[in-house]
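A protein chain is absent from this complex, but the other protein chains hold their places.
Order as written gives the chain letters A, B and C; numbering starts at 1 within each chain.
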Amino acid sequence: MTVAAEFSIPYLQYLDADGRPVRELPENFRDPAKLVPLFKQMLYVRTFDAKAVALQRTGKLGTYASCLGHEATHVGIGASMRPDDVYAPSYREYGTLFMRGVRAREVLLYWGGDERGNDFQEGPARHDFPFCVPISTQCLHAAGAALAFKLRGQPNVAVATCGDGGTSKTDFYAALNSAGAYRLPLVLGVVNNGWAISVPRSAQTGAQTLAQKGIAGGLHCLQVDGNDLVAVMEAMRIAMERARNGDGGSVVEFVTYRLSDHTTADDARRYRDEAEVKAAWQREPIARLRNWLTANGAWSQAEEDAWKEECEQRIAAEVDAYLSTPVQPVEAMFDYLYADPPPELLAQRQAAIALEERRHG
Amino acid sequence: MTVAAEFSIPYLQYLDADGRPVRELPENFRDPAKLVPLFKQMLYVRTFDAKAVALQRTGKLGTYASCLGHEATHVGIGASMRPDDVYAPSYREYGTLFMRGVRAREVLLYWGGDERGNDFQEGPARHDFPFCVPISTQCLHAAGAALAFKLRGQPNVAVATCGDGGTSKTDFYAALNSAGAYRLPLVLGVVNNGWAISVPRSAQTGAQTLAQKGIAGGLHCLQVDGNDLVAVMEAMRIAMERARNGDGGSVVEFVTYRLSDHTTADDARRYRDEAEVKAAWQREPIARLRNWLTANGAWSQAEEDAWKEECEQRIAAEVDAYLSTPVQPVEAMFDYLYADPPPELLAQRQAAIALEERRHG
Amino acid sequence: MDEIRSHVPAAPAASDAAARAAGGGEAMTQTPITLIEAITQALAWELSHDESVLVLGEDVGVNGGVFRATAGLQQRFGAQRVLDTPLDETTIAGLAVGLAAQGMKPVAEAQFDGFVYPMLDHLVCHAARLRTRTRGRLHCPLVLRVPWGGGIRAPEHHSEANEAMFTNVPGLRVVMPSSPARAYGLLLAAIRDPDPVIYFEPKRIYRQYKELVPDDGEALPLDVCFVLRDGTDVTLVAWGAQVKEALEAAEVLAQEGISAEVIDVATLRPLDFDTIAESVSRTGRCVIVQEAPRTAGFGAEIAARLAEHSMYDLVAPVERVTGYDTHIPLFRLEMKYLPSVARIVEAAHRAMAHG
Partner (left out) sequence: MDEIRSHVPAAPAASDAAARAAGGGEAMTQTPITLIEAITQALAWELSHDESVLVLGEDVGVNGGVFRATAGLQQRFGAQRVLDTPLDETTIAGLAVGLAAQGMKPVAEAQFDGFVYPMLDHLVCHAARLRTRTRGRLHCPLVLRVPWGGGIRAPEHHSEANEAMFTNVPGLRVVMPSSPARAYGLLLAAIRDPDPVIYFEPKRIYRQYKELVPDDGEALPLDVCFVLRDGTDVTLVAWGAQVKEALEAAEVLAQEGISAEVIDVATLRPLDFDTIAESVSRTGRCVIVQEAPRTAGFGAEIAARLAEHSMYDLVAPVERVTGYDTHIPLFRLEMKYLPSVARIVEAAHRAMAHG
């Protein structure tokens, strides 16, 4: 038989689960001092996450989706983007969002049931897409943004992230299909944390890797250890450079693990083996990077204690800002629907205000 | 870098454009006498197709989608299925439909604007899916049928066909994704005829082959010369056997060419180079198989003349049956909507009948 | 909780006990159950009694569904009958059509109302048409279960009331129970119906109260409205979670001396307008309560039929109490969006000012 086409999917890992290099580190990321700010960001995210879960447990937040265990992937992706790139998140990539300028109070407002959580006030996030709940639909929006970049001749990249479950969603396929058809500057980051609520990665698809889905659209495909910040950064560097150079889109699969429940509304013990979670803690991203940095003299326990203290304080201030944000007035639900609201909508708005007044004086 | 996964897509061809073998023919299809009935079927289809186009041109048929040039692929697929397998067509696979028992009059009724064209009266087609206009949605229905086979432990295969354009459709991806996830006995046949109305294959996707899309779901992938009946049959044999043996689904790409306009409502000269069409005629499926059969003493001009005459007669009879089928009465639009029609629908039905009577006496 | 008056089949006859025993030996449920438990009970009944029934959706297996509607079913009936699907709603709908066309009776779950949109293509273009398209050669006995509506402080896209997407579609049936007993009986009917049924589940009242729901396999009819409370002054028409608001409003009105009749539409398509018209012919006034955005919601169809058929009965203009013409806001504001008892009472007062 003749061969019509051949493909291979590379796998990237630099630091093993104990933080020992398994091969020479890429030149850009060889200097441990350069990685320290990102490590600090990972610690900040984890502190935030624990606080958010606590807020939910005490009734001060709605359902919340934890990012425990995803810190290297999320922070690494954020660190690889330029301000004028565009990011399209799903719903738990706080590490990426923070690097784009989203503030913790905004994340809390969103899960606290307040639309202002999506009105990102600072940094590049101002032009990024909001939180996206319908799985993987954000991938197509990022493709649209990438198409806008291409049509306008801007040297920017659109990045979207979705989960392992998200790669089954038709929108994910549509995004990679159009990225290939138009040769778009698009990076589709698949955050494979092993589970889509209760459905394990193995039940989601017959594909050996999730990265290989990109082959369907002629994209560049990479699988990486998503708990290894160095591998994440290197994979993103390759994908972002290709996109910026006009070489088209990539699917990058980050293999990590959801150390938490799916959300605070979920109880993973119903469907997931405790032993699997325990084993996953041995591979988690923060300890291994700490080991590497400490072994190379770039980080110490004292620094960590001080930084954690600072994180607690910063997050306490954000939580205060969140908790002291008053509920929007009833008319808020009308005020952003149309630029030019129709008269009948304004009449309903007036009626809603009047009803409030009748009821609360 | 480590390699996470590797893939290769085989290409199958046995008879070249002139009907000369390029490699030893597969054992099953070595005896030319065995291929003669299929060759005759291909001639029948082509005769039917010309007649249908003529009927449209003379106002006796609605818009019609020609299958000119697809005969080897369509007939080869039909010939590879067992009666209790299930077939889910798109809209131009008359060669396959005829082998499943659909009669020419039914095809004509369908394009003649009469639902009875989907009420296949004979053969395995009775349980097959009807014509399907929304592109590639039939692929998911076939996946559902394959799932039914698997759940019921039946040793059957579901086959769906779609076009090159159809492989961009999210439903195609959803079908291959679920076939992989459930390891379904599903064969997705991609009839790559080079064009999706005016959009060439090259603009549809960045993938080198359409077969490779199956990699996204972990399916078996094959690309074949869709104008070579032997290659079509061999590819289908492989795919059907895998499916029947529990080895899961396949994507088989049949590379052929649409020698006609997209439909009778289309004028391909607006977007397609005449030279391309001319070149494609050099590769068309009927001449090459005739050459092979004739060279091997299995077919002659006299046999062809006689058979064509018979085809004309058979088709004339079918056309008569079509043309003499009276229009359904007005209540036909109500009568098959629900098994148990609601009273308000029956009232509308009565009103519609009464209106007819008022108007036509 | 409430008495059902209209078009309801008589209590099971004596021979039913035997039939029940023969049918697999399910005992009468002796303790009251919630609406969602009634759904589980109905699914279990049909899985036991009809081997062509299967349940599919995201997380419906080991996890028993994010709302626990399928809790225990995979353990009891096996992974061949209760299937987790890949995470794609197009897939769920398309597979269900294929399964149903080939002799199975799939009961598919959409995890939340906000995720049904990708299913529409297969539902409208195929499920709703397969019988008419093939002149009855094939048909499509599928059920889509959709947790519906707001009021549970859920995240975005988890609180939609989008039944109007389905009510203009020929070939579908659209059902929405509002009590445990009706949830049980209507779901049995939906599964047994040989045509596609969209079955909306008002999640706000999933666990709101319990009632005795005999596990007797008795279906309720799919084409009737239920009169839950008799009244003479004004007819309150509601469906889903708003039935509870309407009943409470009727209580408030009763204390004011206004007698409100309360009708649970229950099946939106086909609509049993006769029951509504008969009530309005007596009360002369109608308040329609609809959780969905106002304009072109299903309430409009009821009001339209009143305008066509009940003009001479009405003594007051028809009132619609609805969600506003905005998206349901995130949960800090959602209760201000939803119709409330106070708004229903006000509308009834406006109606009472006429005639």
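As a convention for this text, a residue touches a chain if its C-beta (ideal position, glycine included) is under 8 Å from a C-beta of that chain, and two chains touch if they have at least 3 such contacts.
Remember, it's a predicted structure, so these values are computed and weren't measured experimentally.
Summary of contacts with the chain left out: across B:Pro32, B:Gly166 or B:Gly218, the touching residue is B:Gly166.
The residue touching the chain not shown here, chosen from C:Gly65, C:Pro118 or C:Gly217, is C:Pro118. When the full complex is taken into account, the listed residue touching the unshown chain is C:Pro170, out of C:Pro170, C:Pro194 or C:Pro221.
Among C:Ala128, C:Val197 or C:Ala277, only C:Ala128 touches the chain that is left out of the view.
Mapped onto chain C, contacts with the missing chain fall at residues 90, 114, 117-118, 120-121, 124-125, 128-129, 132-133, 156-157, 162, 164-165, 167-171, 269-271, 292-293, 295-304, 306-309, 311, 314, 316-320, 324-327. Mapped onto chain A, the interface with the missing chain covers residues 86, 88, 115-116, 118-120, 126-127, 129-130, 134, 137, 139-148, 151, 158, 170-171, 174-175, 177-178, 181, 333, 336-340, 342-345. Touching the omitted chain from chain B are residues 62-63, 110-115, 131, 133-135, 165-166, 168-170, 196-199, 203-205, 265-266, 270-271, 327-328, 330, 332-334, 337, 344-345, 348, 352, 355-356, 359.
Here, only the chains that are shown with their structure count from here on.
Averaged C-alpha coordinates give centres for chain B and chain C that are 41 Å from one another. One simple way to say how far apart two chains are is to compare their mean CA positions; for chain A and chain B this gives 43 Å. For the pair chain A and chain C, the distance between C-alpha centroids works out to 37 Å.
Annotation for chain A: residues touching 2 or more other chains are 168, 170, 203-205. For chain C, residues touching at least two other chains, in rising order: 86, 88, 90-91.
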